[in-house]
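Subset of chains shown; positions unchanged.
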């Protein structure tokens, strides 16, 4: 049991006692115990695949534990389904977003509890009015009648947070709620969490952004390989990062976000974009379109692209990649004008894209890791007759498995069984296998743990060293600062600023990202 | 042990006409003291072929079959004959296959002709006619349609088919098709239908519009149609004596299988007749109506 | 949701915009105009009521099917279930399986129309419930379960009736198929009332919204605390109920319950739903769309028959127009900003 249990001031709201969870072949959790008290924020930390989401799913009634006991509010708690948990006031924000894409924002917020008007019929007007207020709390301003499928990942995440906050709750479980958010939204969420804490609500919070965790958590529970690695307490000041990392990985922490040593940036311009504008999609009228983007990307350089949610970074990446239609502008690769109309064109020209929405745009959930890995490079792993040369394919995967330290059972394992971070590494391997000239990575470390994140950064740096031009879009400013040789900022479909990586600071970038927008006071 | 087994195969038990046929085969087989293997072609030539193939493996002693399609079933029947099994066909005659023991049938083309002639007789001065055809492409539909046209095409001036549509042998479709026809063309003098189900559907459509004097002709002489004829709702229905065909066929097949008795006639053709109010007693299934 | 629903959401109904935003509806309007020009008697009330009566049977089932398809399910058994329920209704109405054959209005030993109706819808709903149970508990895909249902119910129907029809119901029962209220046929009124009811349920009740949610993403719906299994079972109960209701109306209309009724209806019914804009992958669709889809098919068939077009040509024309109507809808959607 926790060594600091004695220091508890108030009785625990939730106590997990010796919970174990086995899947076929994998023990995801082994004898884990922890406590959460009312009015505190408990950070749950650990590497990818440590078992965090599994634990949270057990608490929310999604799946039963193999053994162990859960006590909620002094009563033994055996939820059979999410509804059982919800009824007790346990509200969950899941890691894999659980919104219904075909329904509107308003309906998602009020799922199963739509406000009724006279005659007991659903009042759409009231539902939309109320949801407008609810999403405004997290700083989102869009028409609640928009279908969720038209939202960007970040917006979806905000909607999900807003929904959770609008429910009556005693315990809120948040599984990586901030992974797609930028600084501003994160700040807003933190202040809301703070207020909830004051109201006596307990919060369990999972994140791979340790600064965040350190700033807000009262206590932390760290998991390692499904086992309890220990508890950390905020003795006076915030919990220090090295202490967390040490608990997570089991050895002393090397420095995080070590800026790669200044490299010689090759001079040739690889990719050149001039006056790029995109077409407004009638299916998503509120989406940002590019309003004329000029950009140069040099061989061997890592260009960081920073911006707030909805600034058009993803649009830019997709436009270059041929995934969206271009209205005007030119793109040149190695000085030659190109006009990719489909991703296939772009790929053949040597451009790669790791998309931001892993679940919908990158992985083939039910297919094996091998297929997921080689799909963009089928030509490399097949002979002239069109037959796969499976041995070479397997060897290649095995080598990436080693260099990227991908944790997996076998190449045939469906990719959906991997933890999010490991899925991301497989997707990176997919593009590495193609050896592109230009690699665009959109939120490359979304949901990736610190250790792996550092590895991904190392990989990006190595790729750049080999002369690949890399454009990295990230909502995590420390990450942008850490790896970029040069940084541009975007806002409303335009580039608003540029500076060398060494000169950049978070403050400077924030200013450019927000430009004419007044920094809103935290409520 | 020594009891003979015969295969009785009909095109589709989805149609009451063939249910009756198989029931009669069954009754006669019982009367003759032989076992019967039943086969339902389920409106599919491959299925009926498969049933014959299964029967050959089991070495049945004779086959009595009403083929769904005379061309498509020919290979299977040929195969049976080559295996030395006597085959008697009912209702539809398979041309070009050597060695069929006998055929017992009433030609559908003749039936269609009889139906049209009955209508002509009822309207000596000419008539405006609706014609409801059977399922496009199906054997009986083609033959009956041919019979009707054989009679009416030469008399085009007096007997105009002003509305000719398929209702797929189905009552519900006949009802809506007739409704459409009535709305588009007004009341006809007669409606000729390729089976009784469609005729009964047409009866409902006319009744709904109070067109009770339209003469409606059916085909197959099902008990339900006989009642409608008796009540004056149908002007007539074509009787092809499926029961008699079936029983005769079984008798021929069993006689040959028992002691190689060659049938007296290789071709037993029953002349289809139109049953009207006045000759109801000629109908084979009058006994089934109460 | 299809645009029709979205329009009504905003309150005001702008006919032109409605037409412009939903391809099948526009096609329907064009077809009516064309057929009327070809033969003005096409829009005689008598013919319009004919069409309404004709689409009411498959239309009723299509309403239930809309619920099923909204959950990303499918029900192939509806045609057989219709025959089965119709046979049950006939047995109850006539007090036995004896085929009295009389087309007259006698039928004294039976239990009357109300018992027949009740039997049909209860049996339909139960049969649907059993299939829903197999889908949710045995985890067999809806396609397989209801394909099994398709052959099982047909076999049961043939067994009950020994292949033949059961005919001759009393006038009070027949009224539901052939009666009029004012000038309007009763089946059309039943269909319209059911459509309005279904629209309200799907659009304005929590249950209806839960159906959309389950179809949009079953896993997310479960995580959001919806009882996904119960909702899934319920939609098969609903389509079964409607198959029973349609069976009753059809038997009343034909004055006969046939073992061969409803063969191939599953495709007609599913087409009406899909042409009406409901996605086979669930979560998107509306009752309004289904009604338009059913009407489009009905008008096409009637109009071509009305002009005595050969049945071969009819097949070709109907197939092409259905594809074009939907293609046109996609084109409109990709062009027009919502």
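Read from first to last, the chains carry the letters A, B and C; within each, the first residue is number 1.
Note that a contact is a pair of C-beta atoms (placed from the backbone, for glycine too) under 8 Å apart; a residue touches a chain by one contact, two chains touch by 3 or more.
Every value quoted in this text rests on a predicted model; they were computed, and no experiment measured them.
Engineer: How is the whole complex composed, chain label by chain label, with copy numbers?
Structural biologist: So the complete complex, counted chain by chain, is A x1, B x1, C x2.
Here, only the chains that are shown with their structure count from here on.
Engineer: Would you identify the shape of the chain contact graph, picking one of line, ring, star, complete or other?
Structural biologist: Contact map by chain: line.
Engineer: How big is the gap, in whole Å, between where the Cα atoms of subunit A centre and where those of subunit C centre?
Structural biologist: 45
Engineer: Once you find the CA centre of subunit A and the CA centre of subunit B, what distance in Å lies between them?
Structural biologist: Here subunit A and subunit B have centroids separated by 71 Å.
Engineer: I'd like to verify one number: the distance from the centre of subunit B to the centre of subunit C, where each centre is the average of its C-alpha atoms, in whole angstrom.
Structural biologist: The mean C-alpha positions of subunit B and subunit C differ by 33 Å.
Engineer: Residue numbers in subunit A touching 2 or more other chains?
Structural biologist: none
Engineer: Which subunit B residues sit where two or more other chains touch them?
Structural biologist: none
Engineer: So in the complex, the part of subunit A that touches subunit C is made up of which residues?
Structural biologist: Touch list, subunit A to subunit C: 60, 62, 81-83, 86, 92, 94, 97-103, 107, 111-114, 116, 120-122, 124, 145, 282-283, 285.
Engineer: Quick one: which bits of subunit C touch subunit A in the complex? Just the residue numbers, please.
Structural biologist: Residue positions touching the partner: 1, 9, 200, 203-206, 208-210, 212-213, 215-217, 219-227, 282-284, 333-338.
Engineer: Mind listing the subunit C positions that touch subunit B in their complex?
Structural biologist: 39, 41-42, 44, 46-47, 50, 53-54, 57, 99-104, 158, 162-165, 167, 178, 250, 253-256, 258-261, 263, 301-302, 305-308, 311-312
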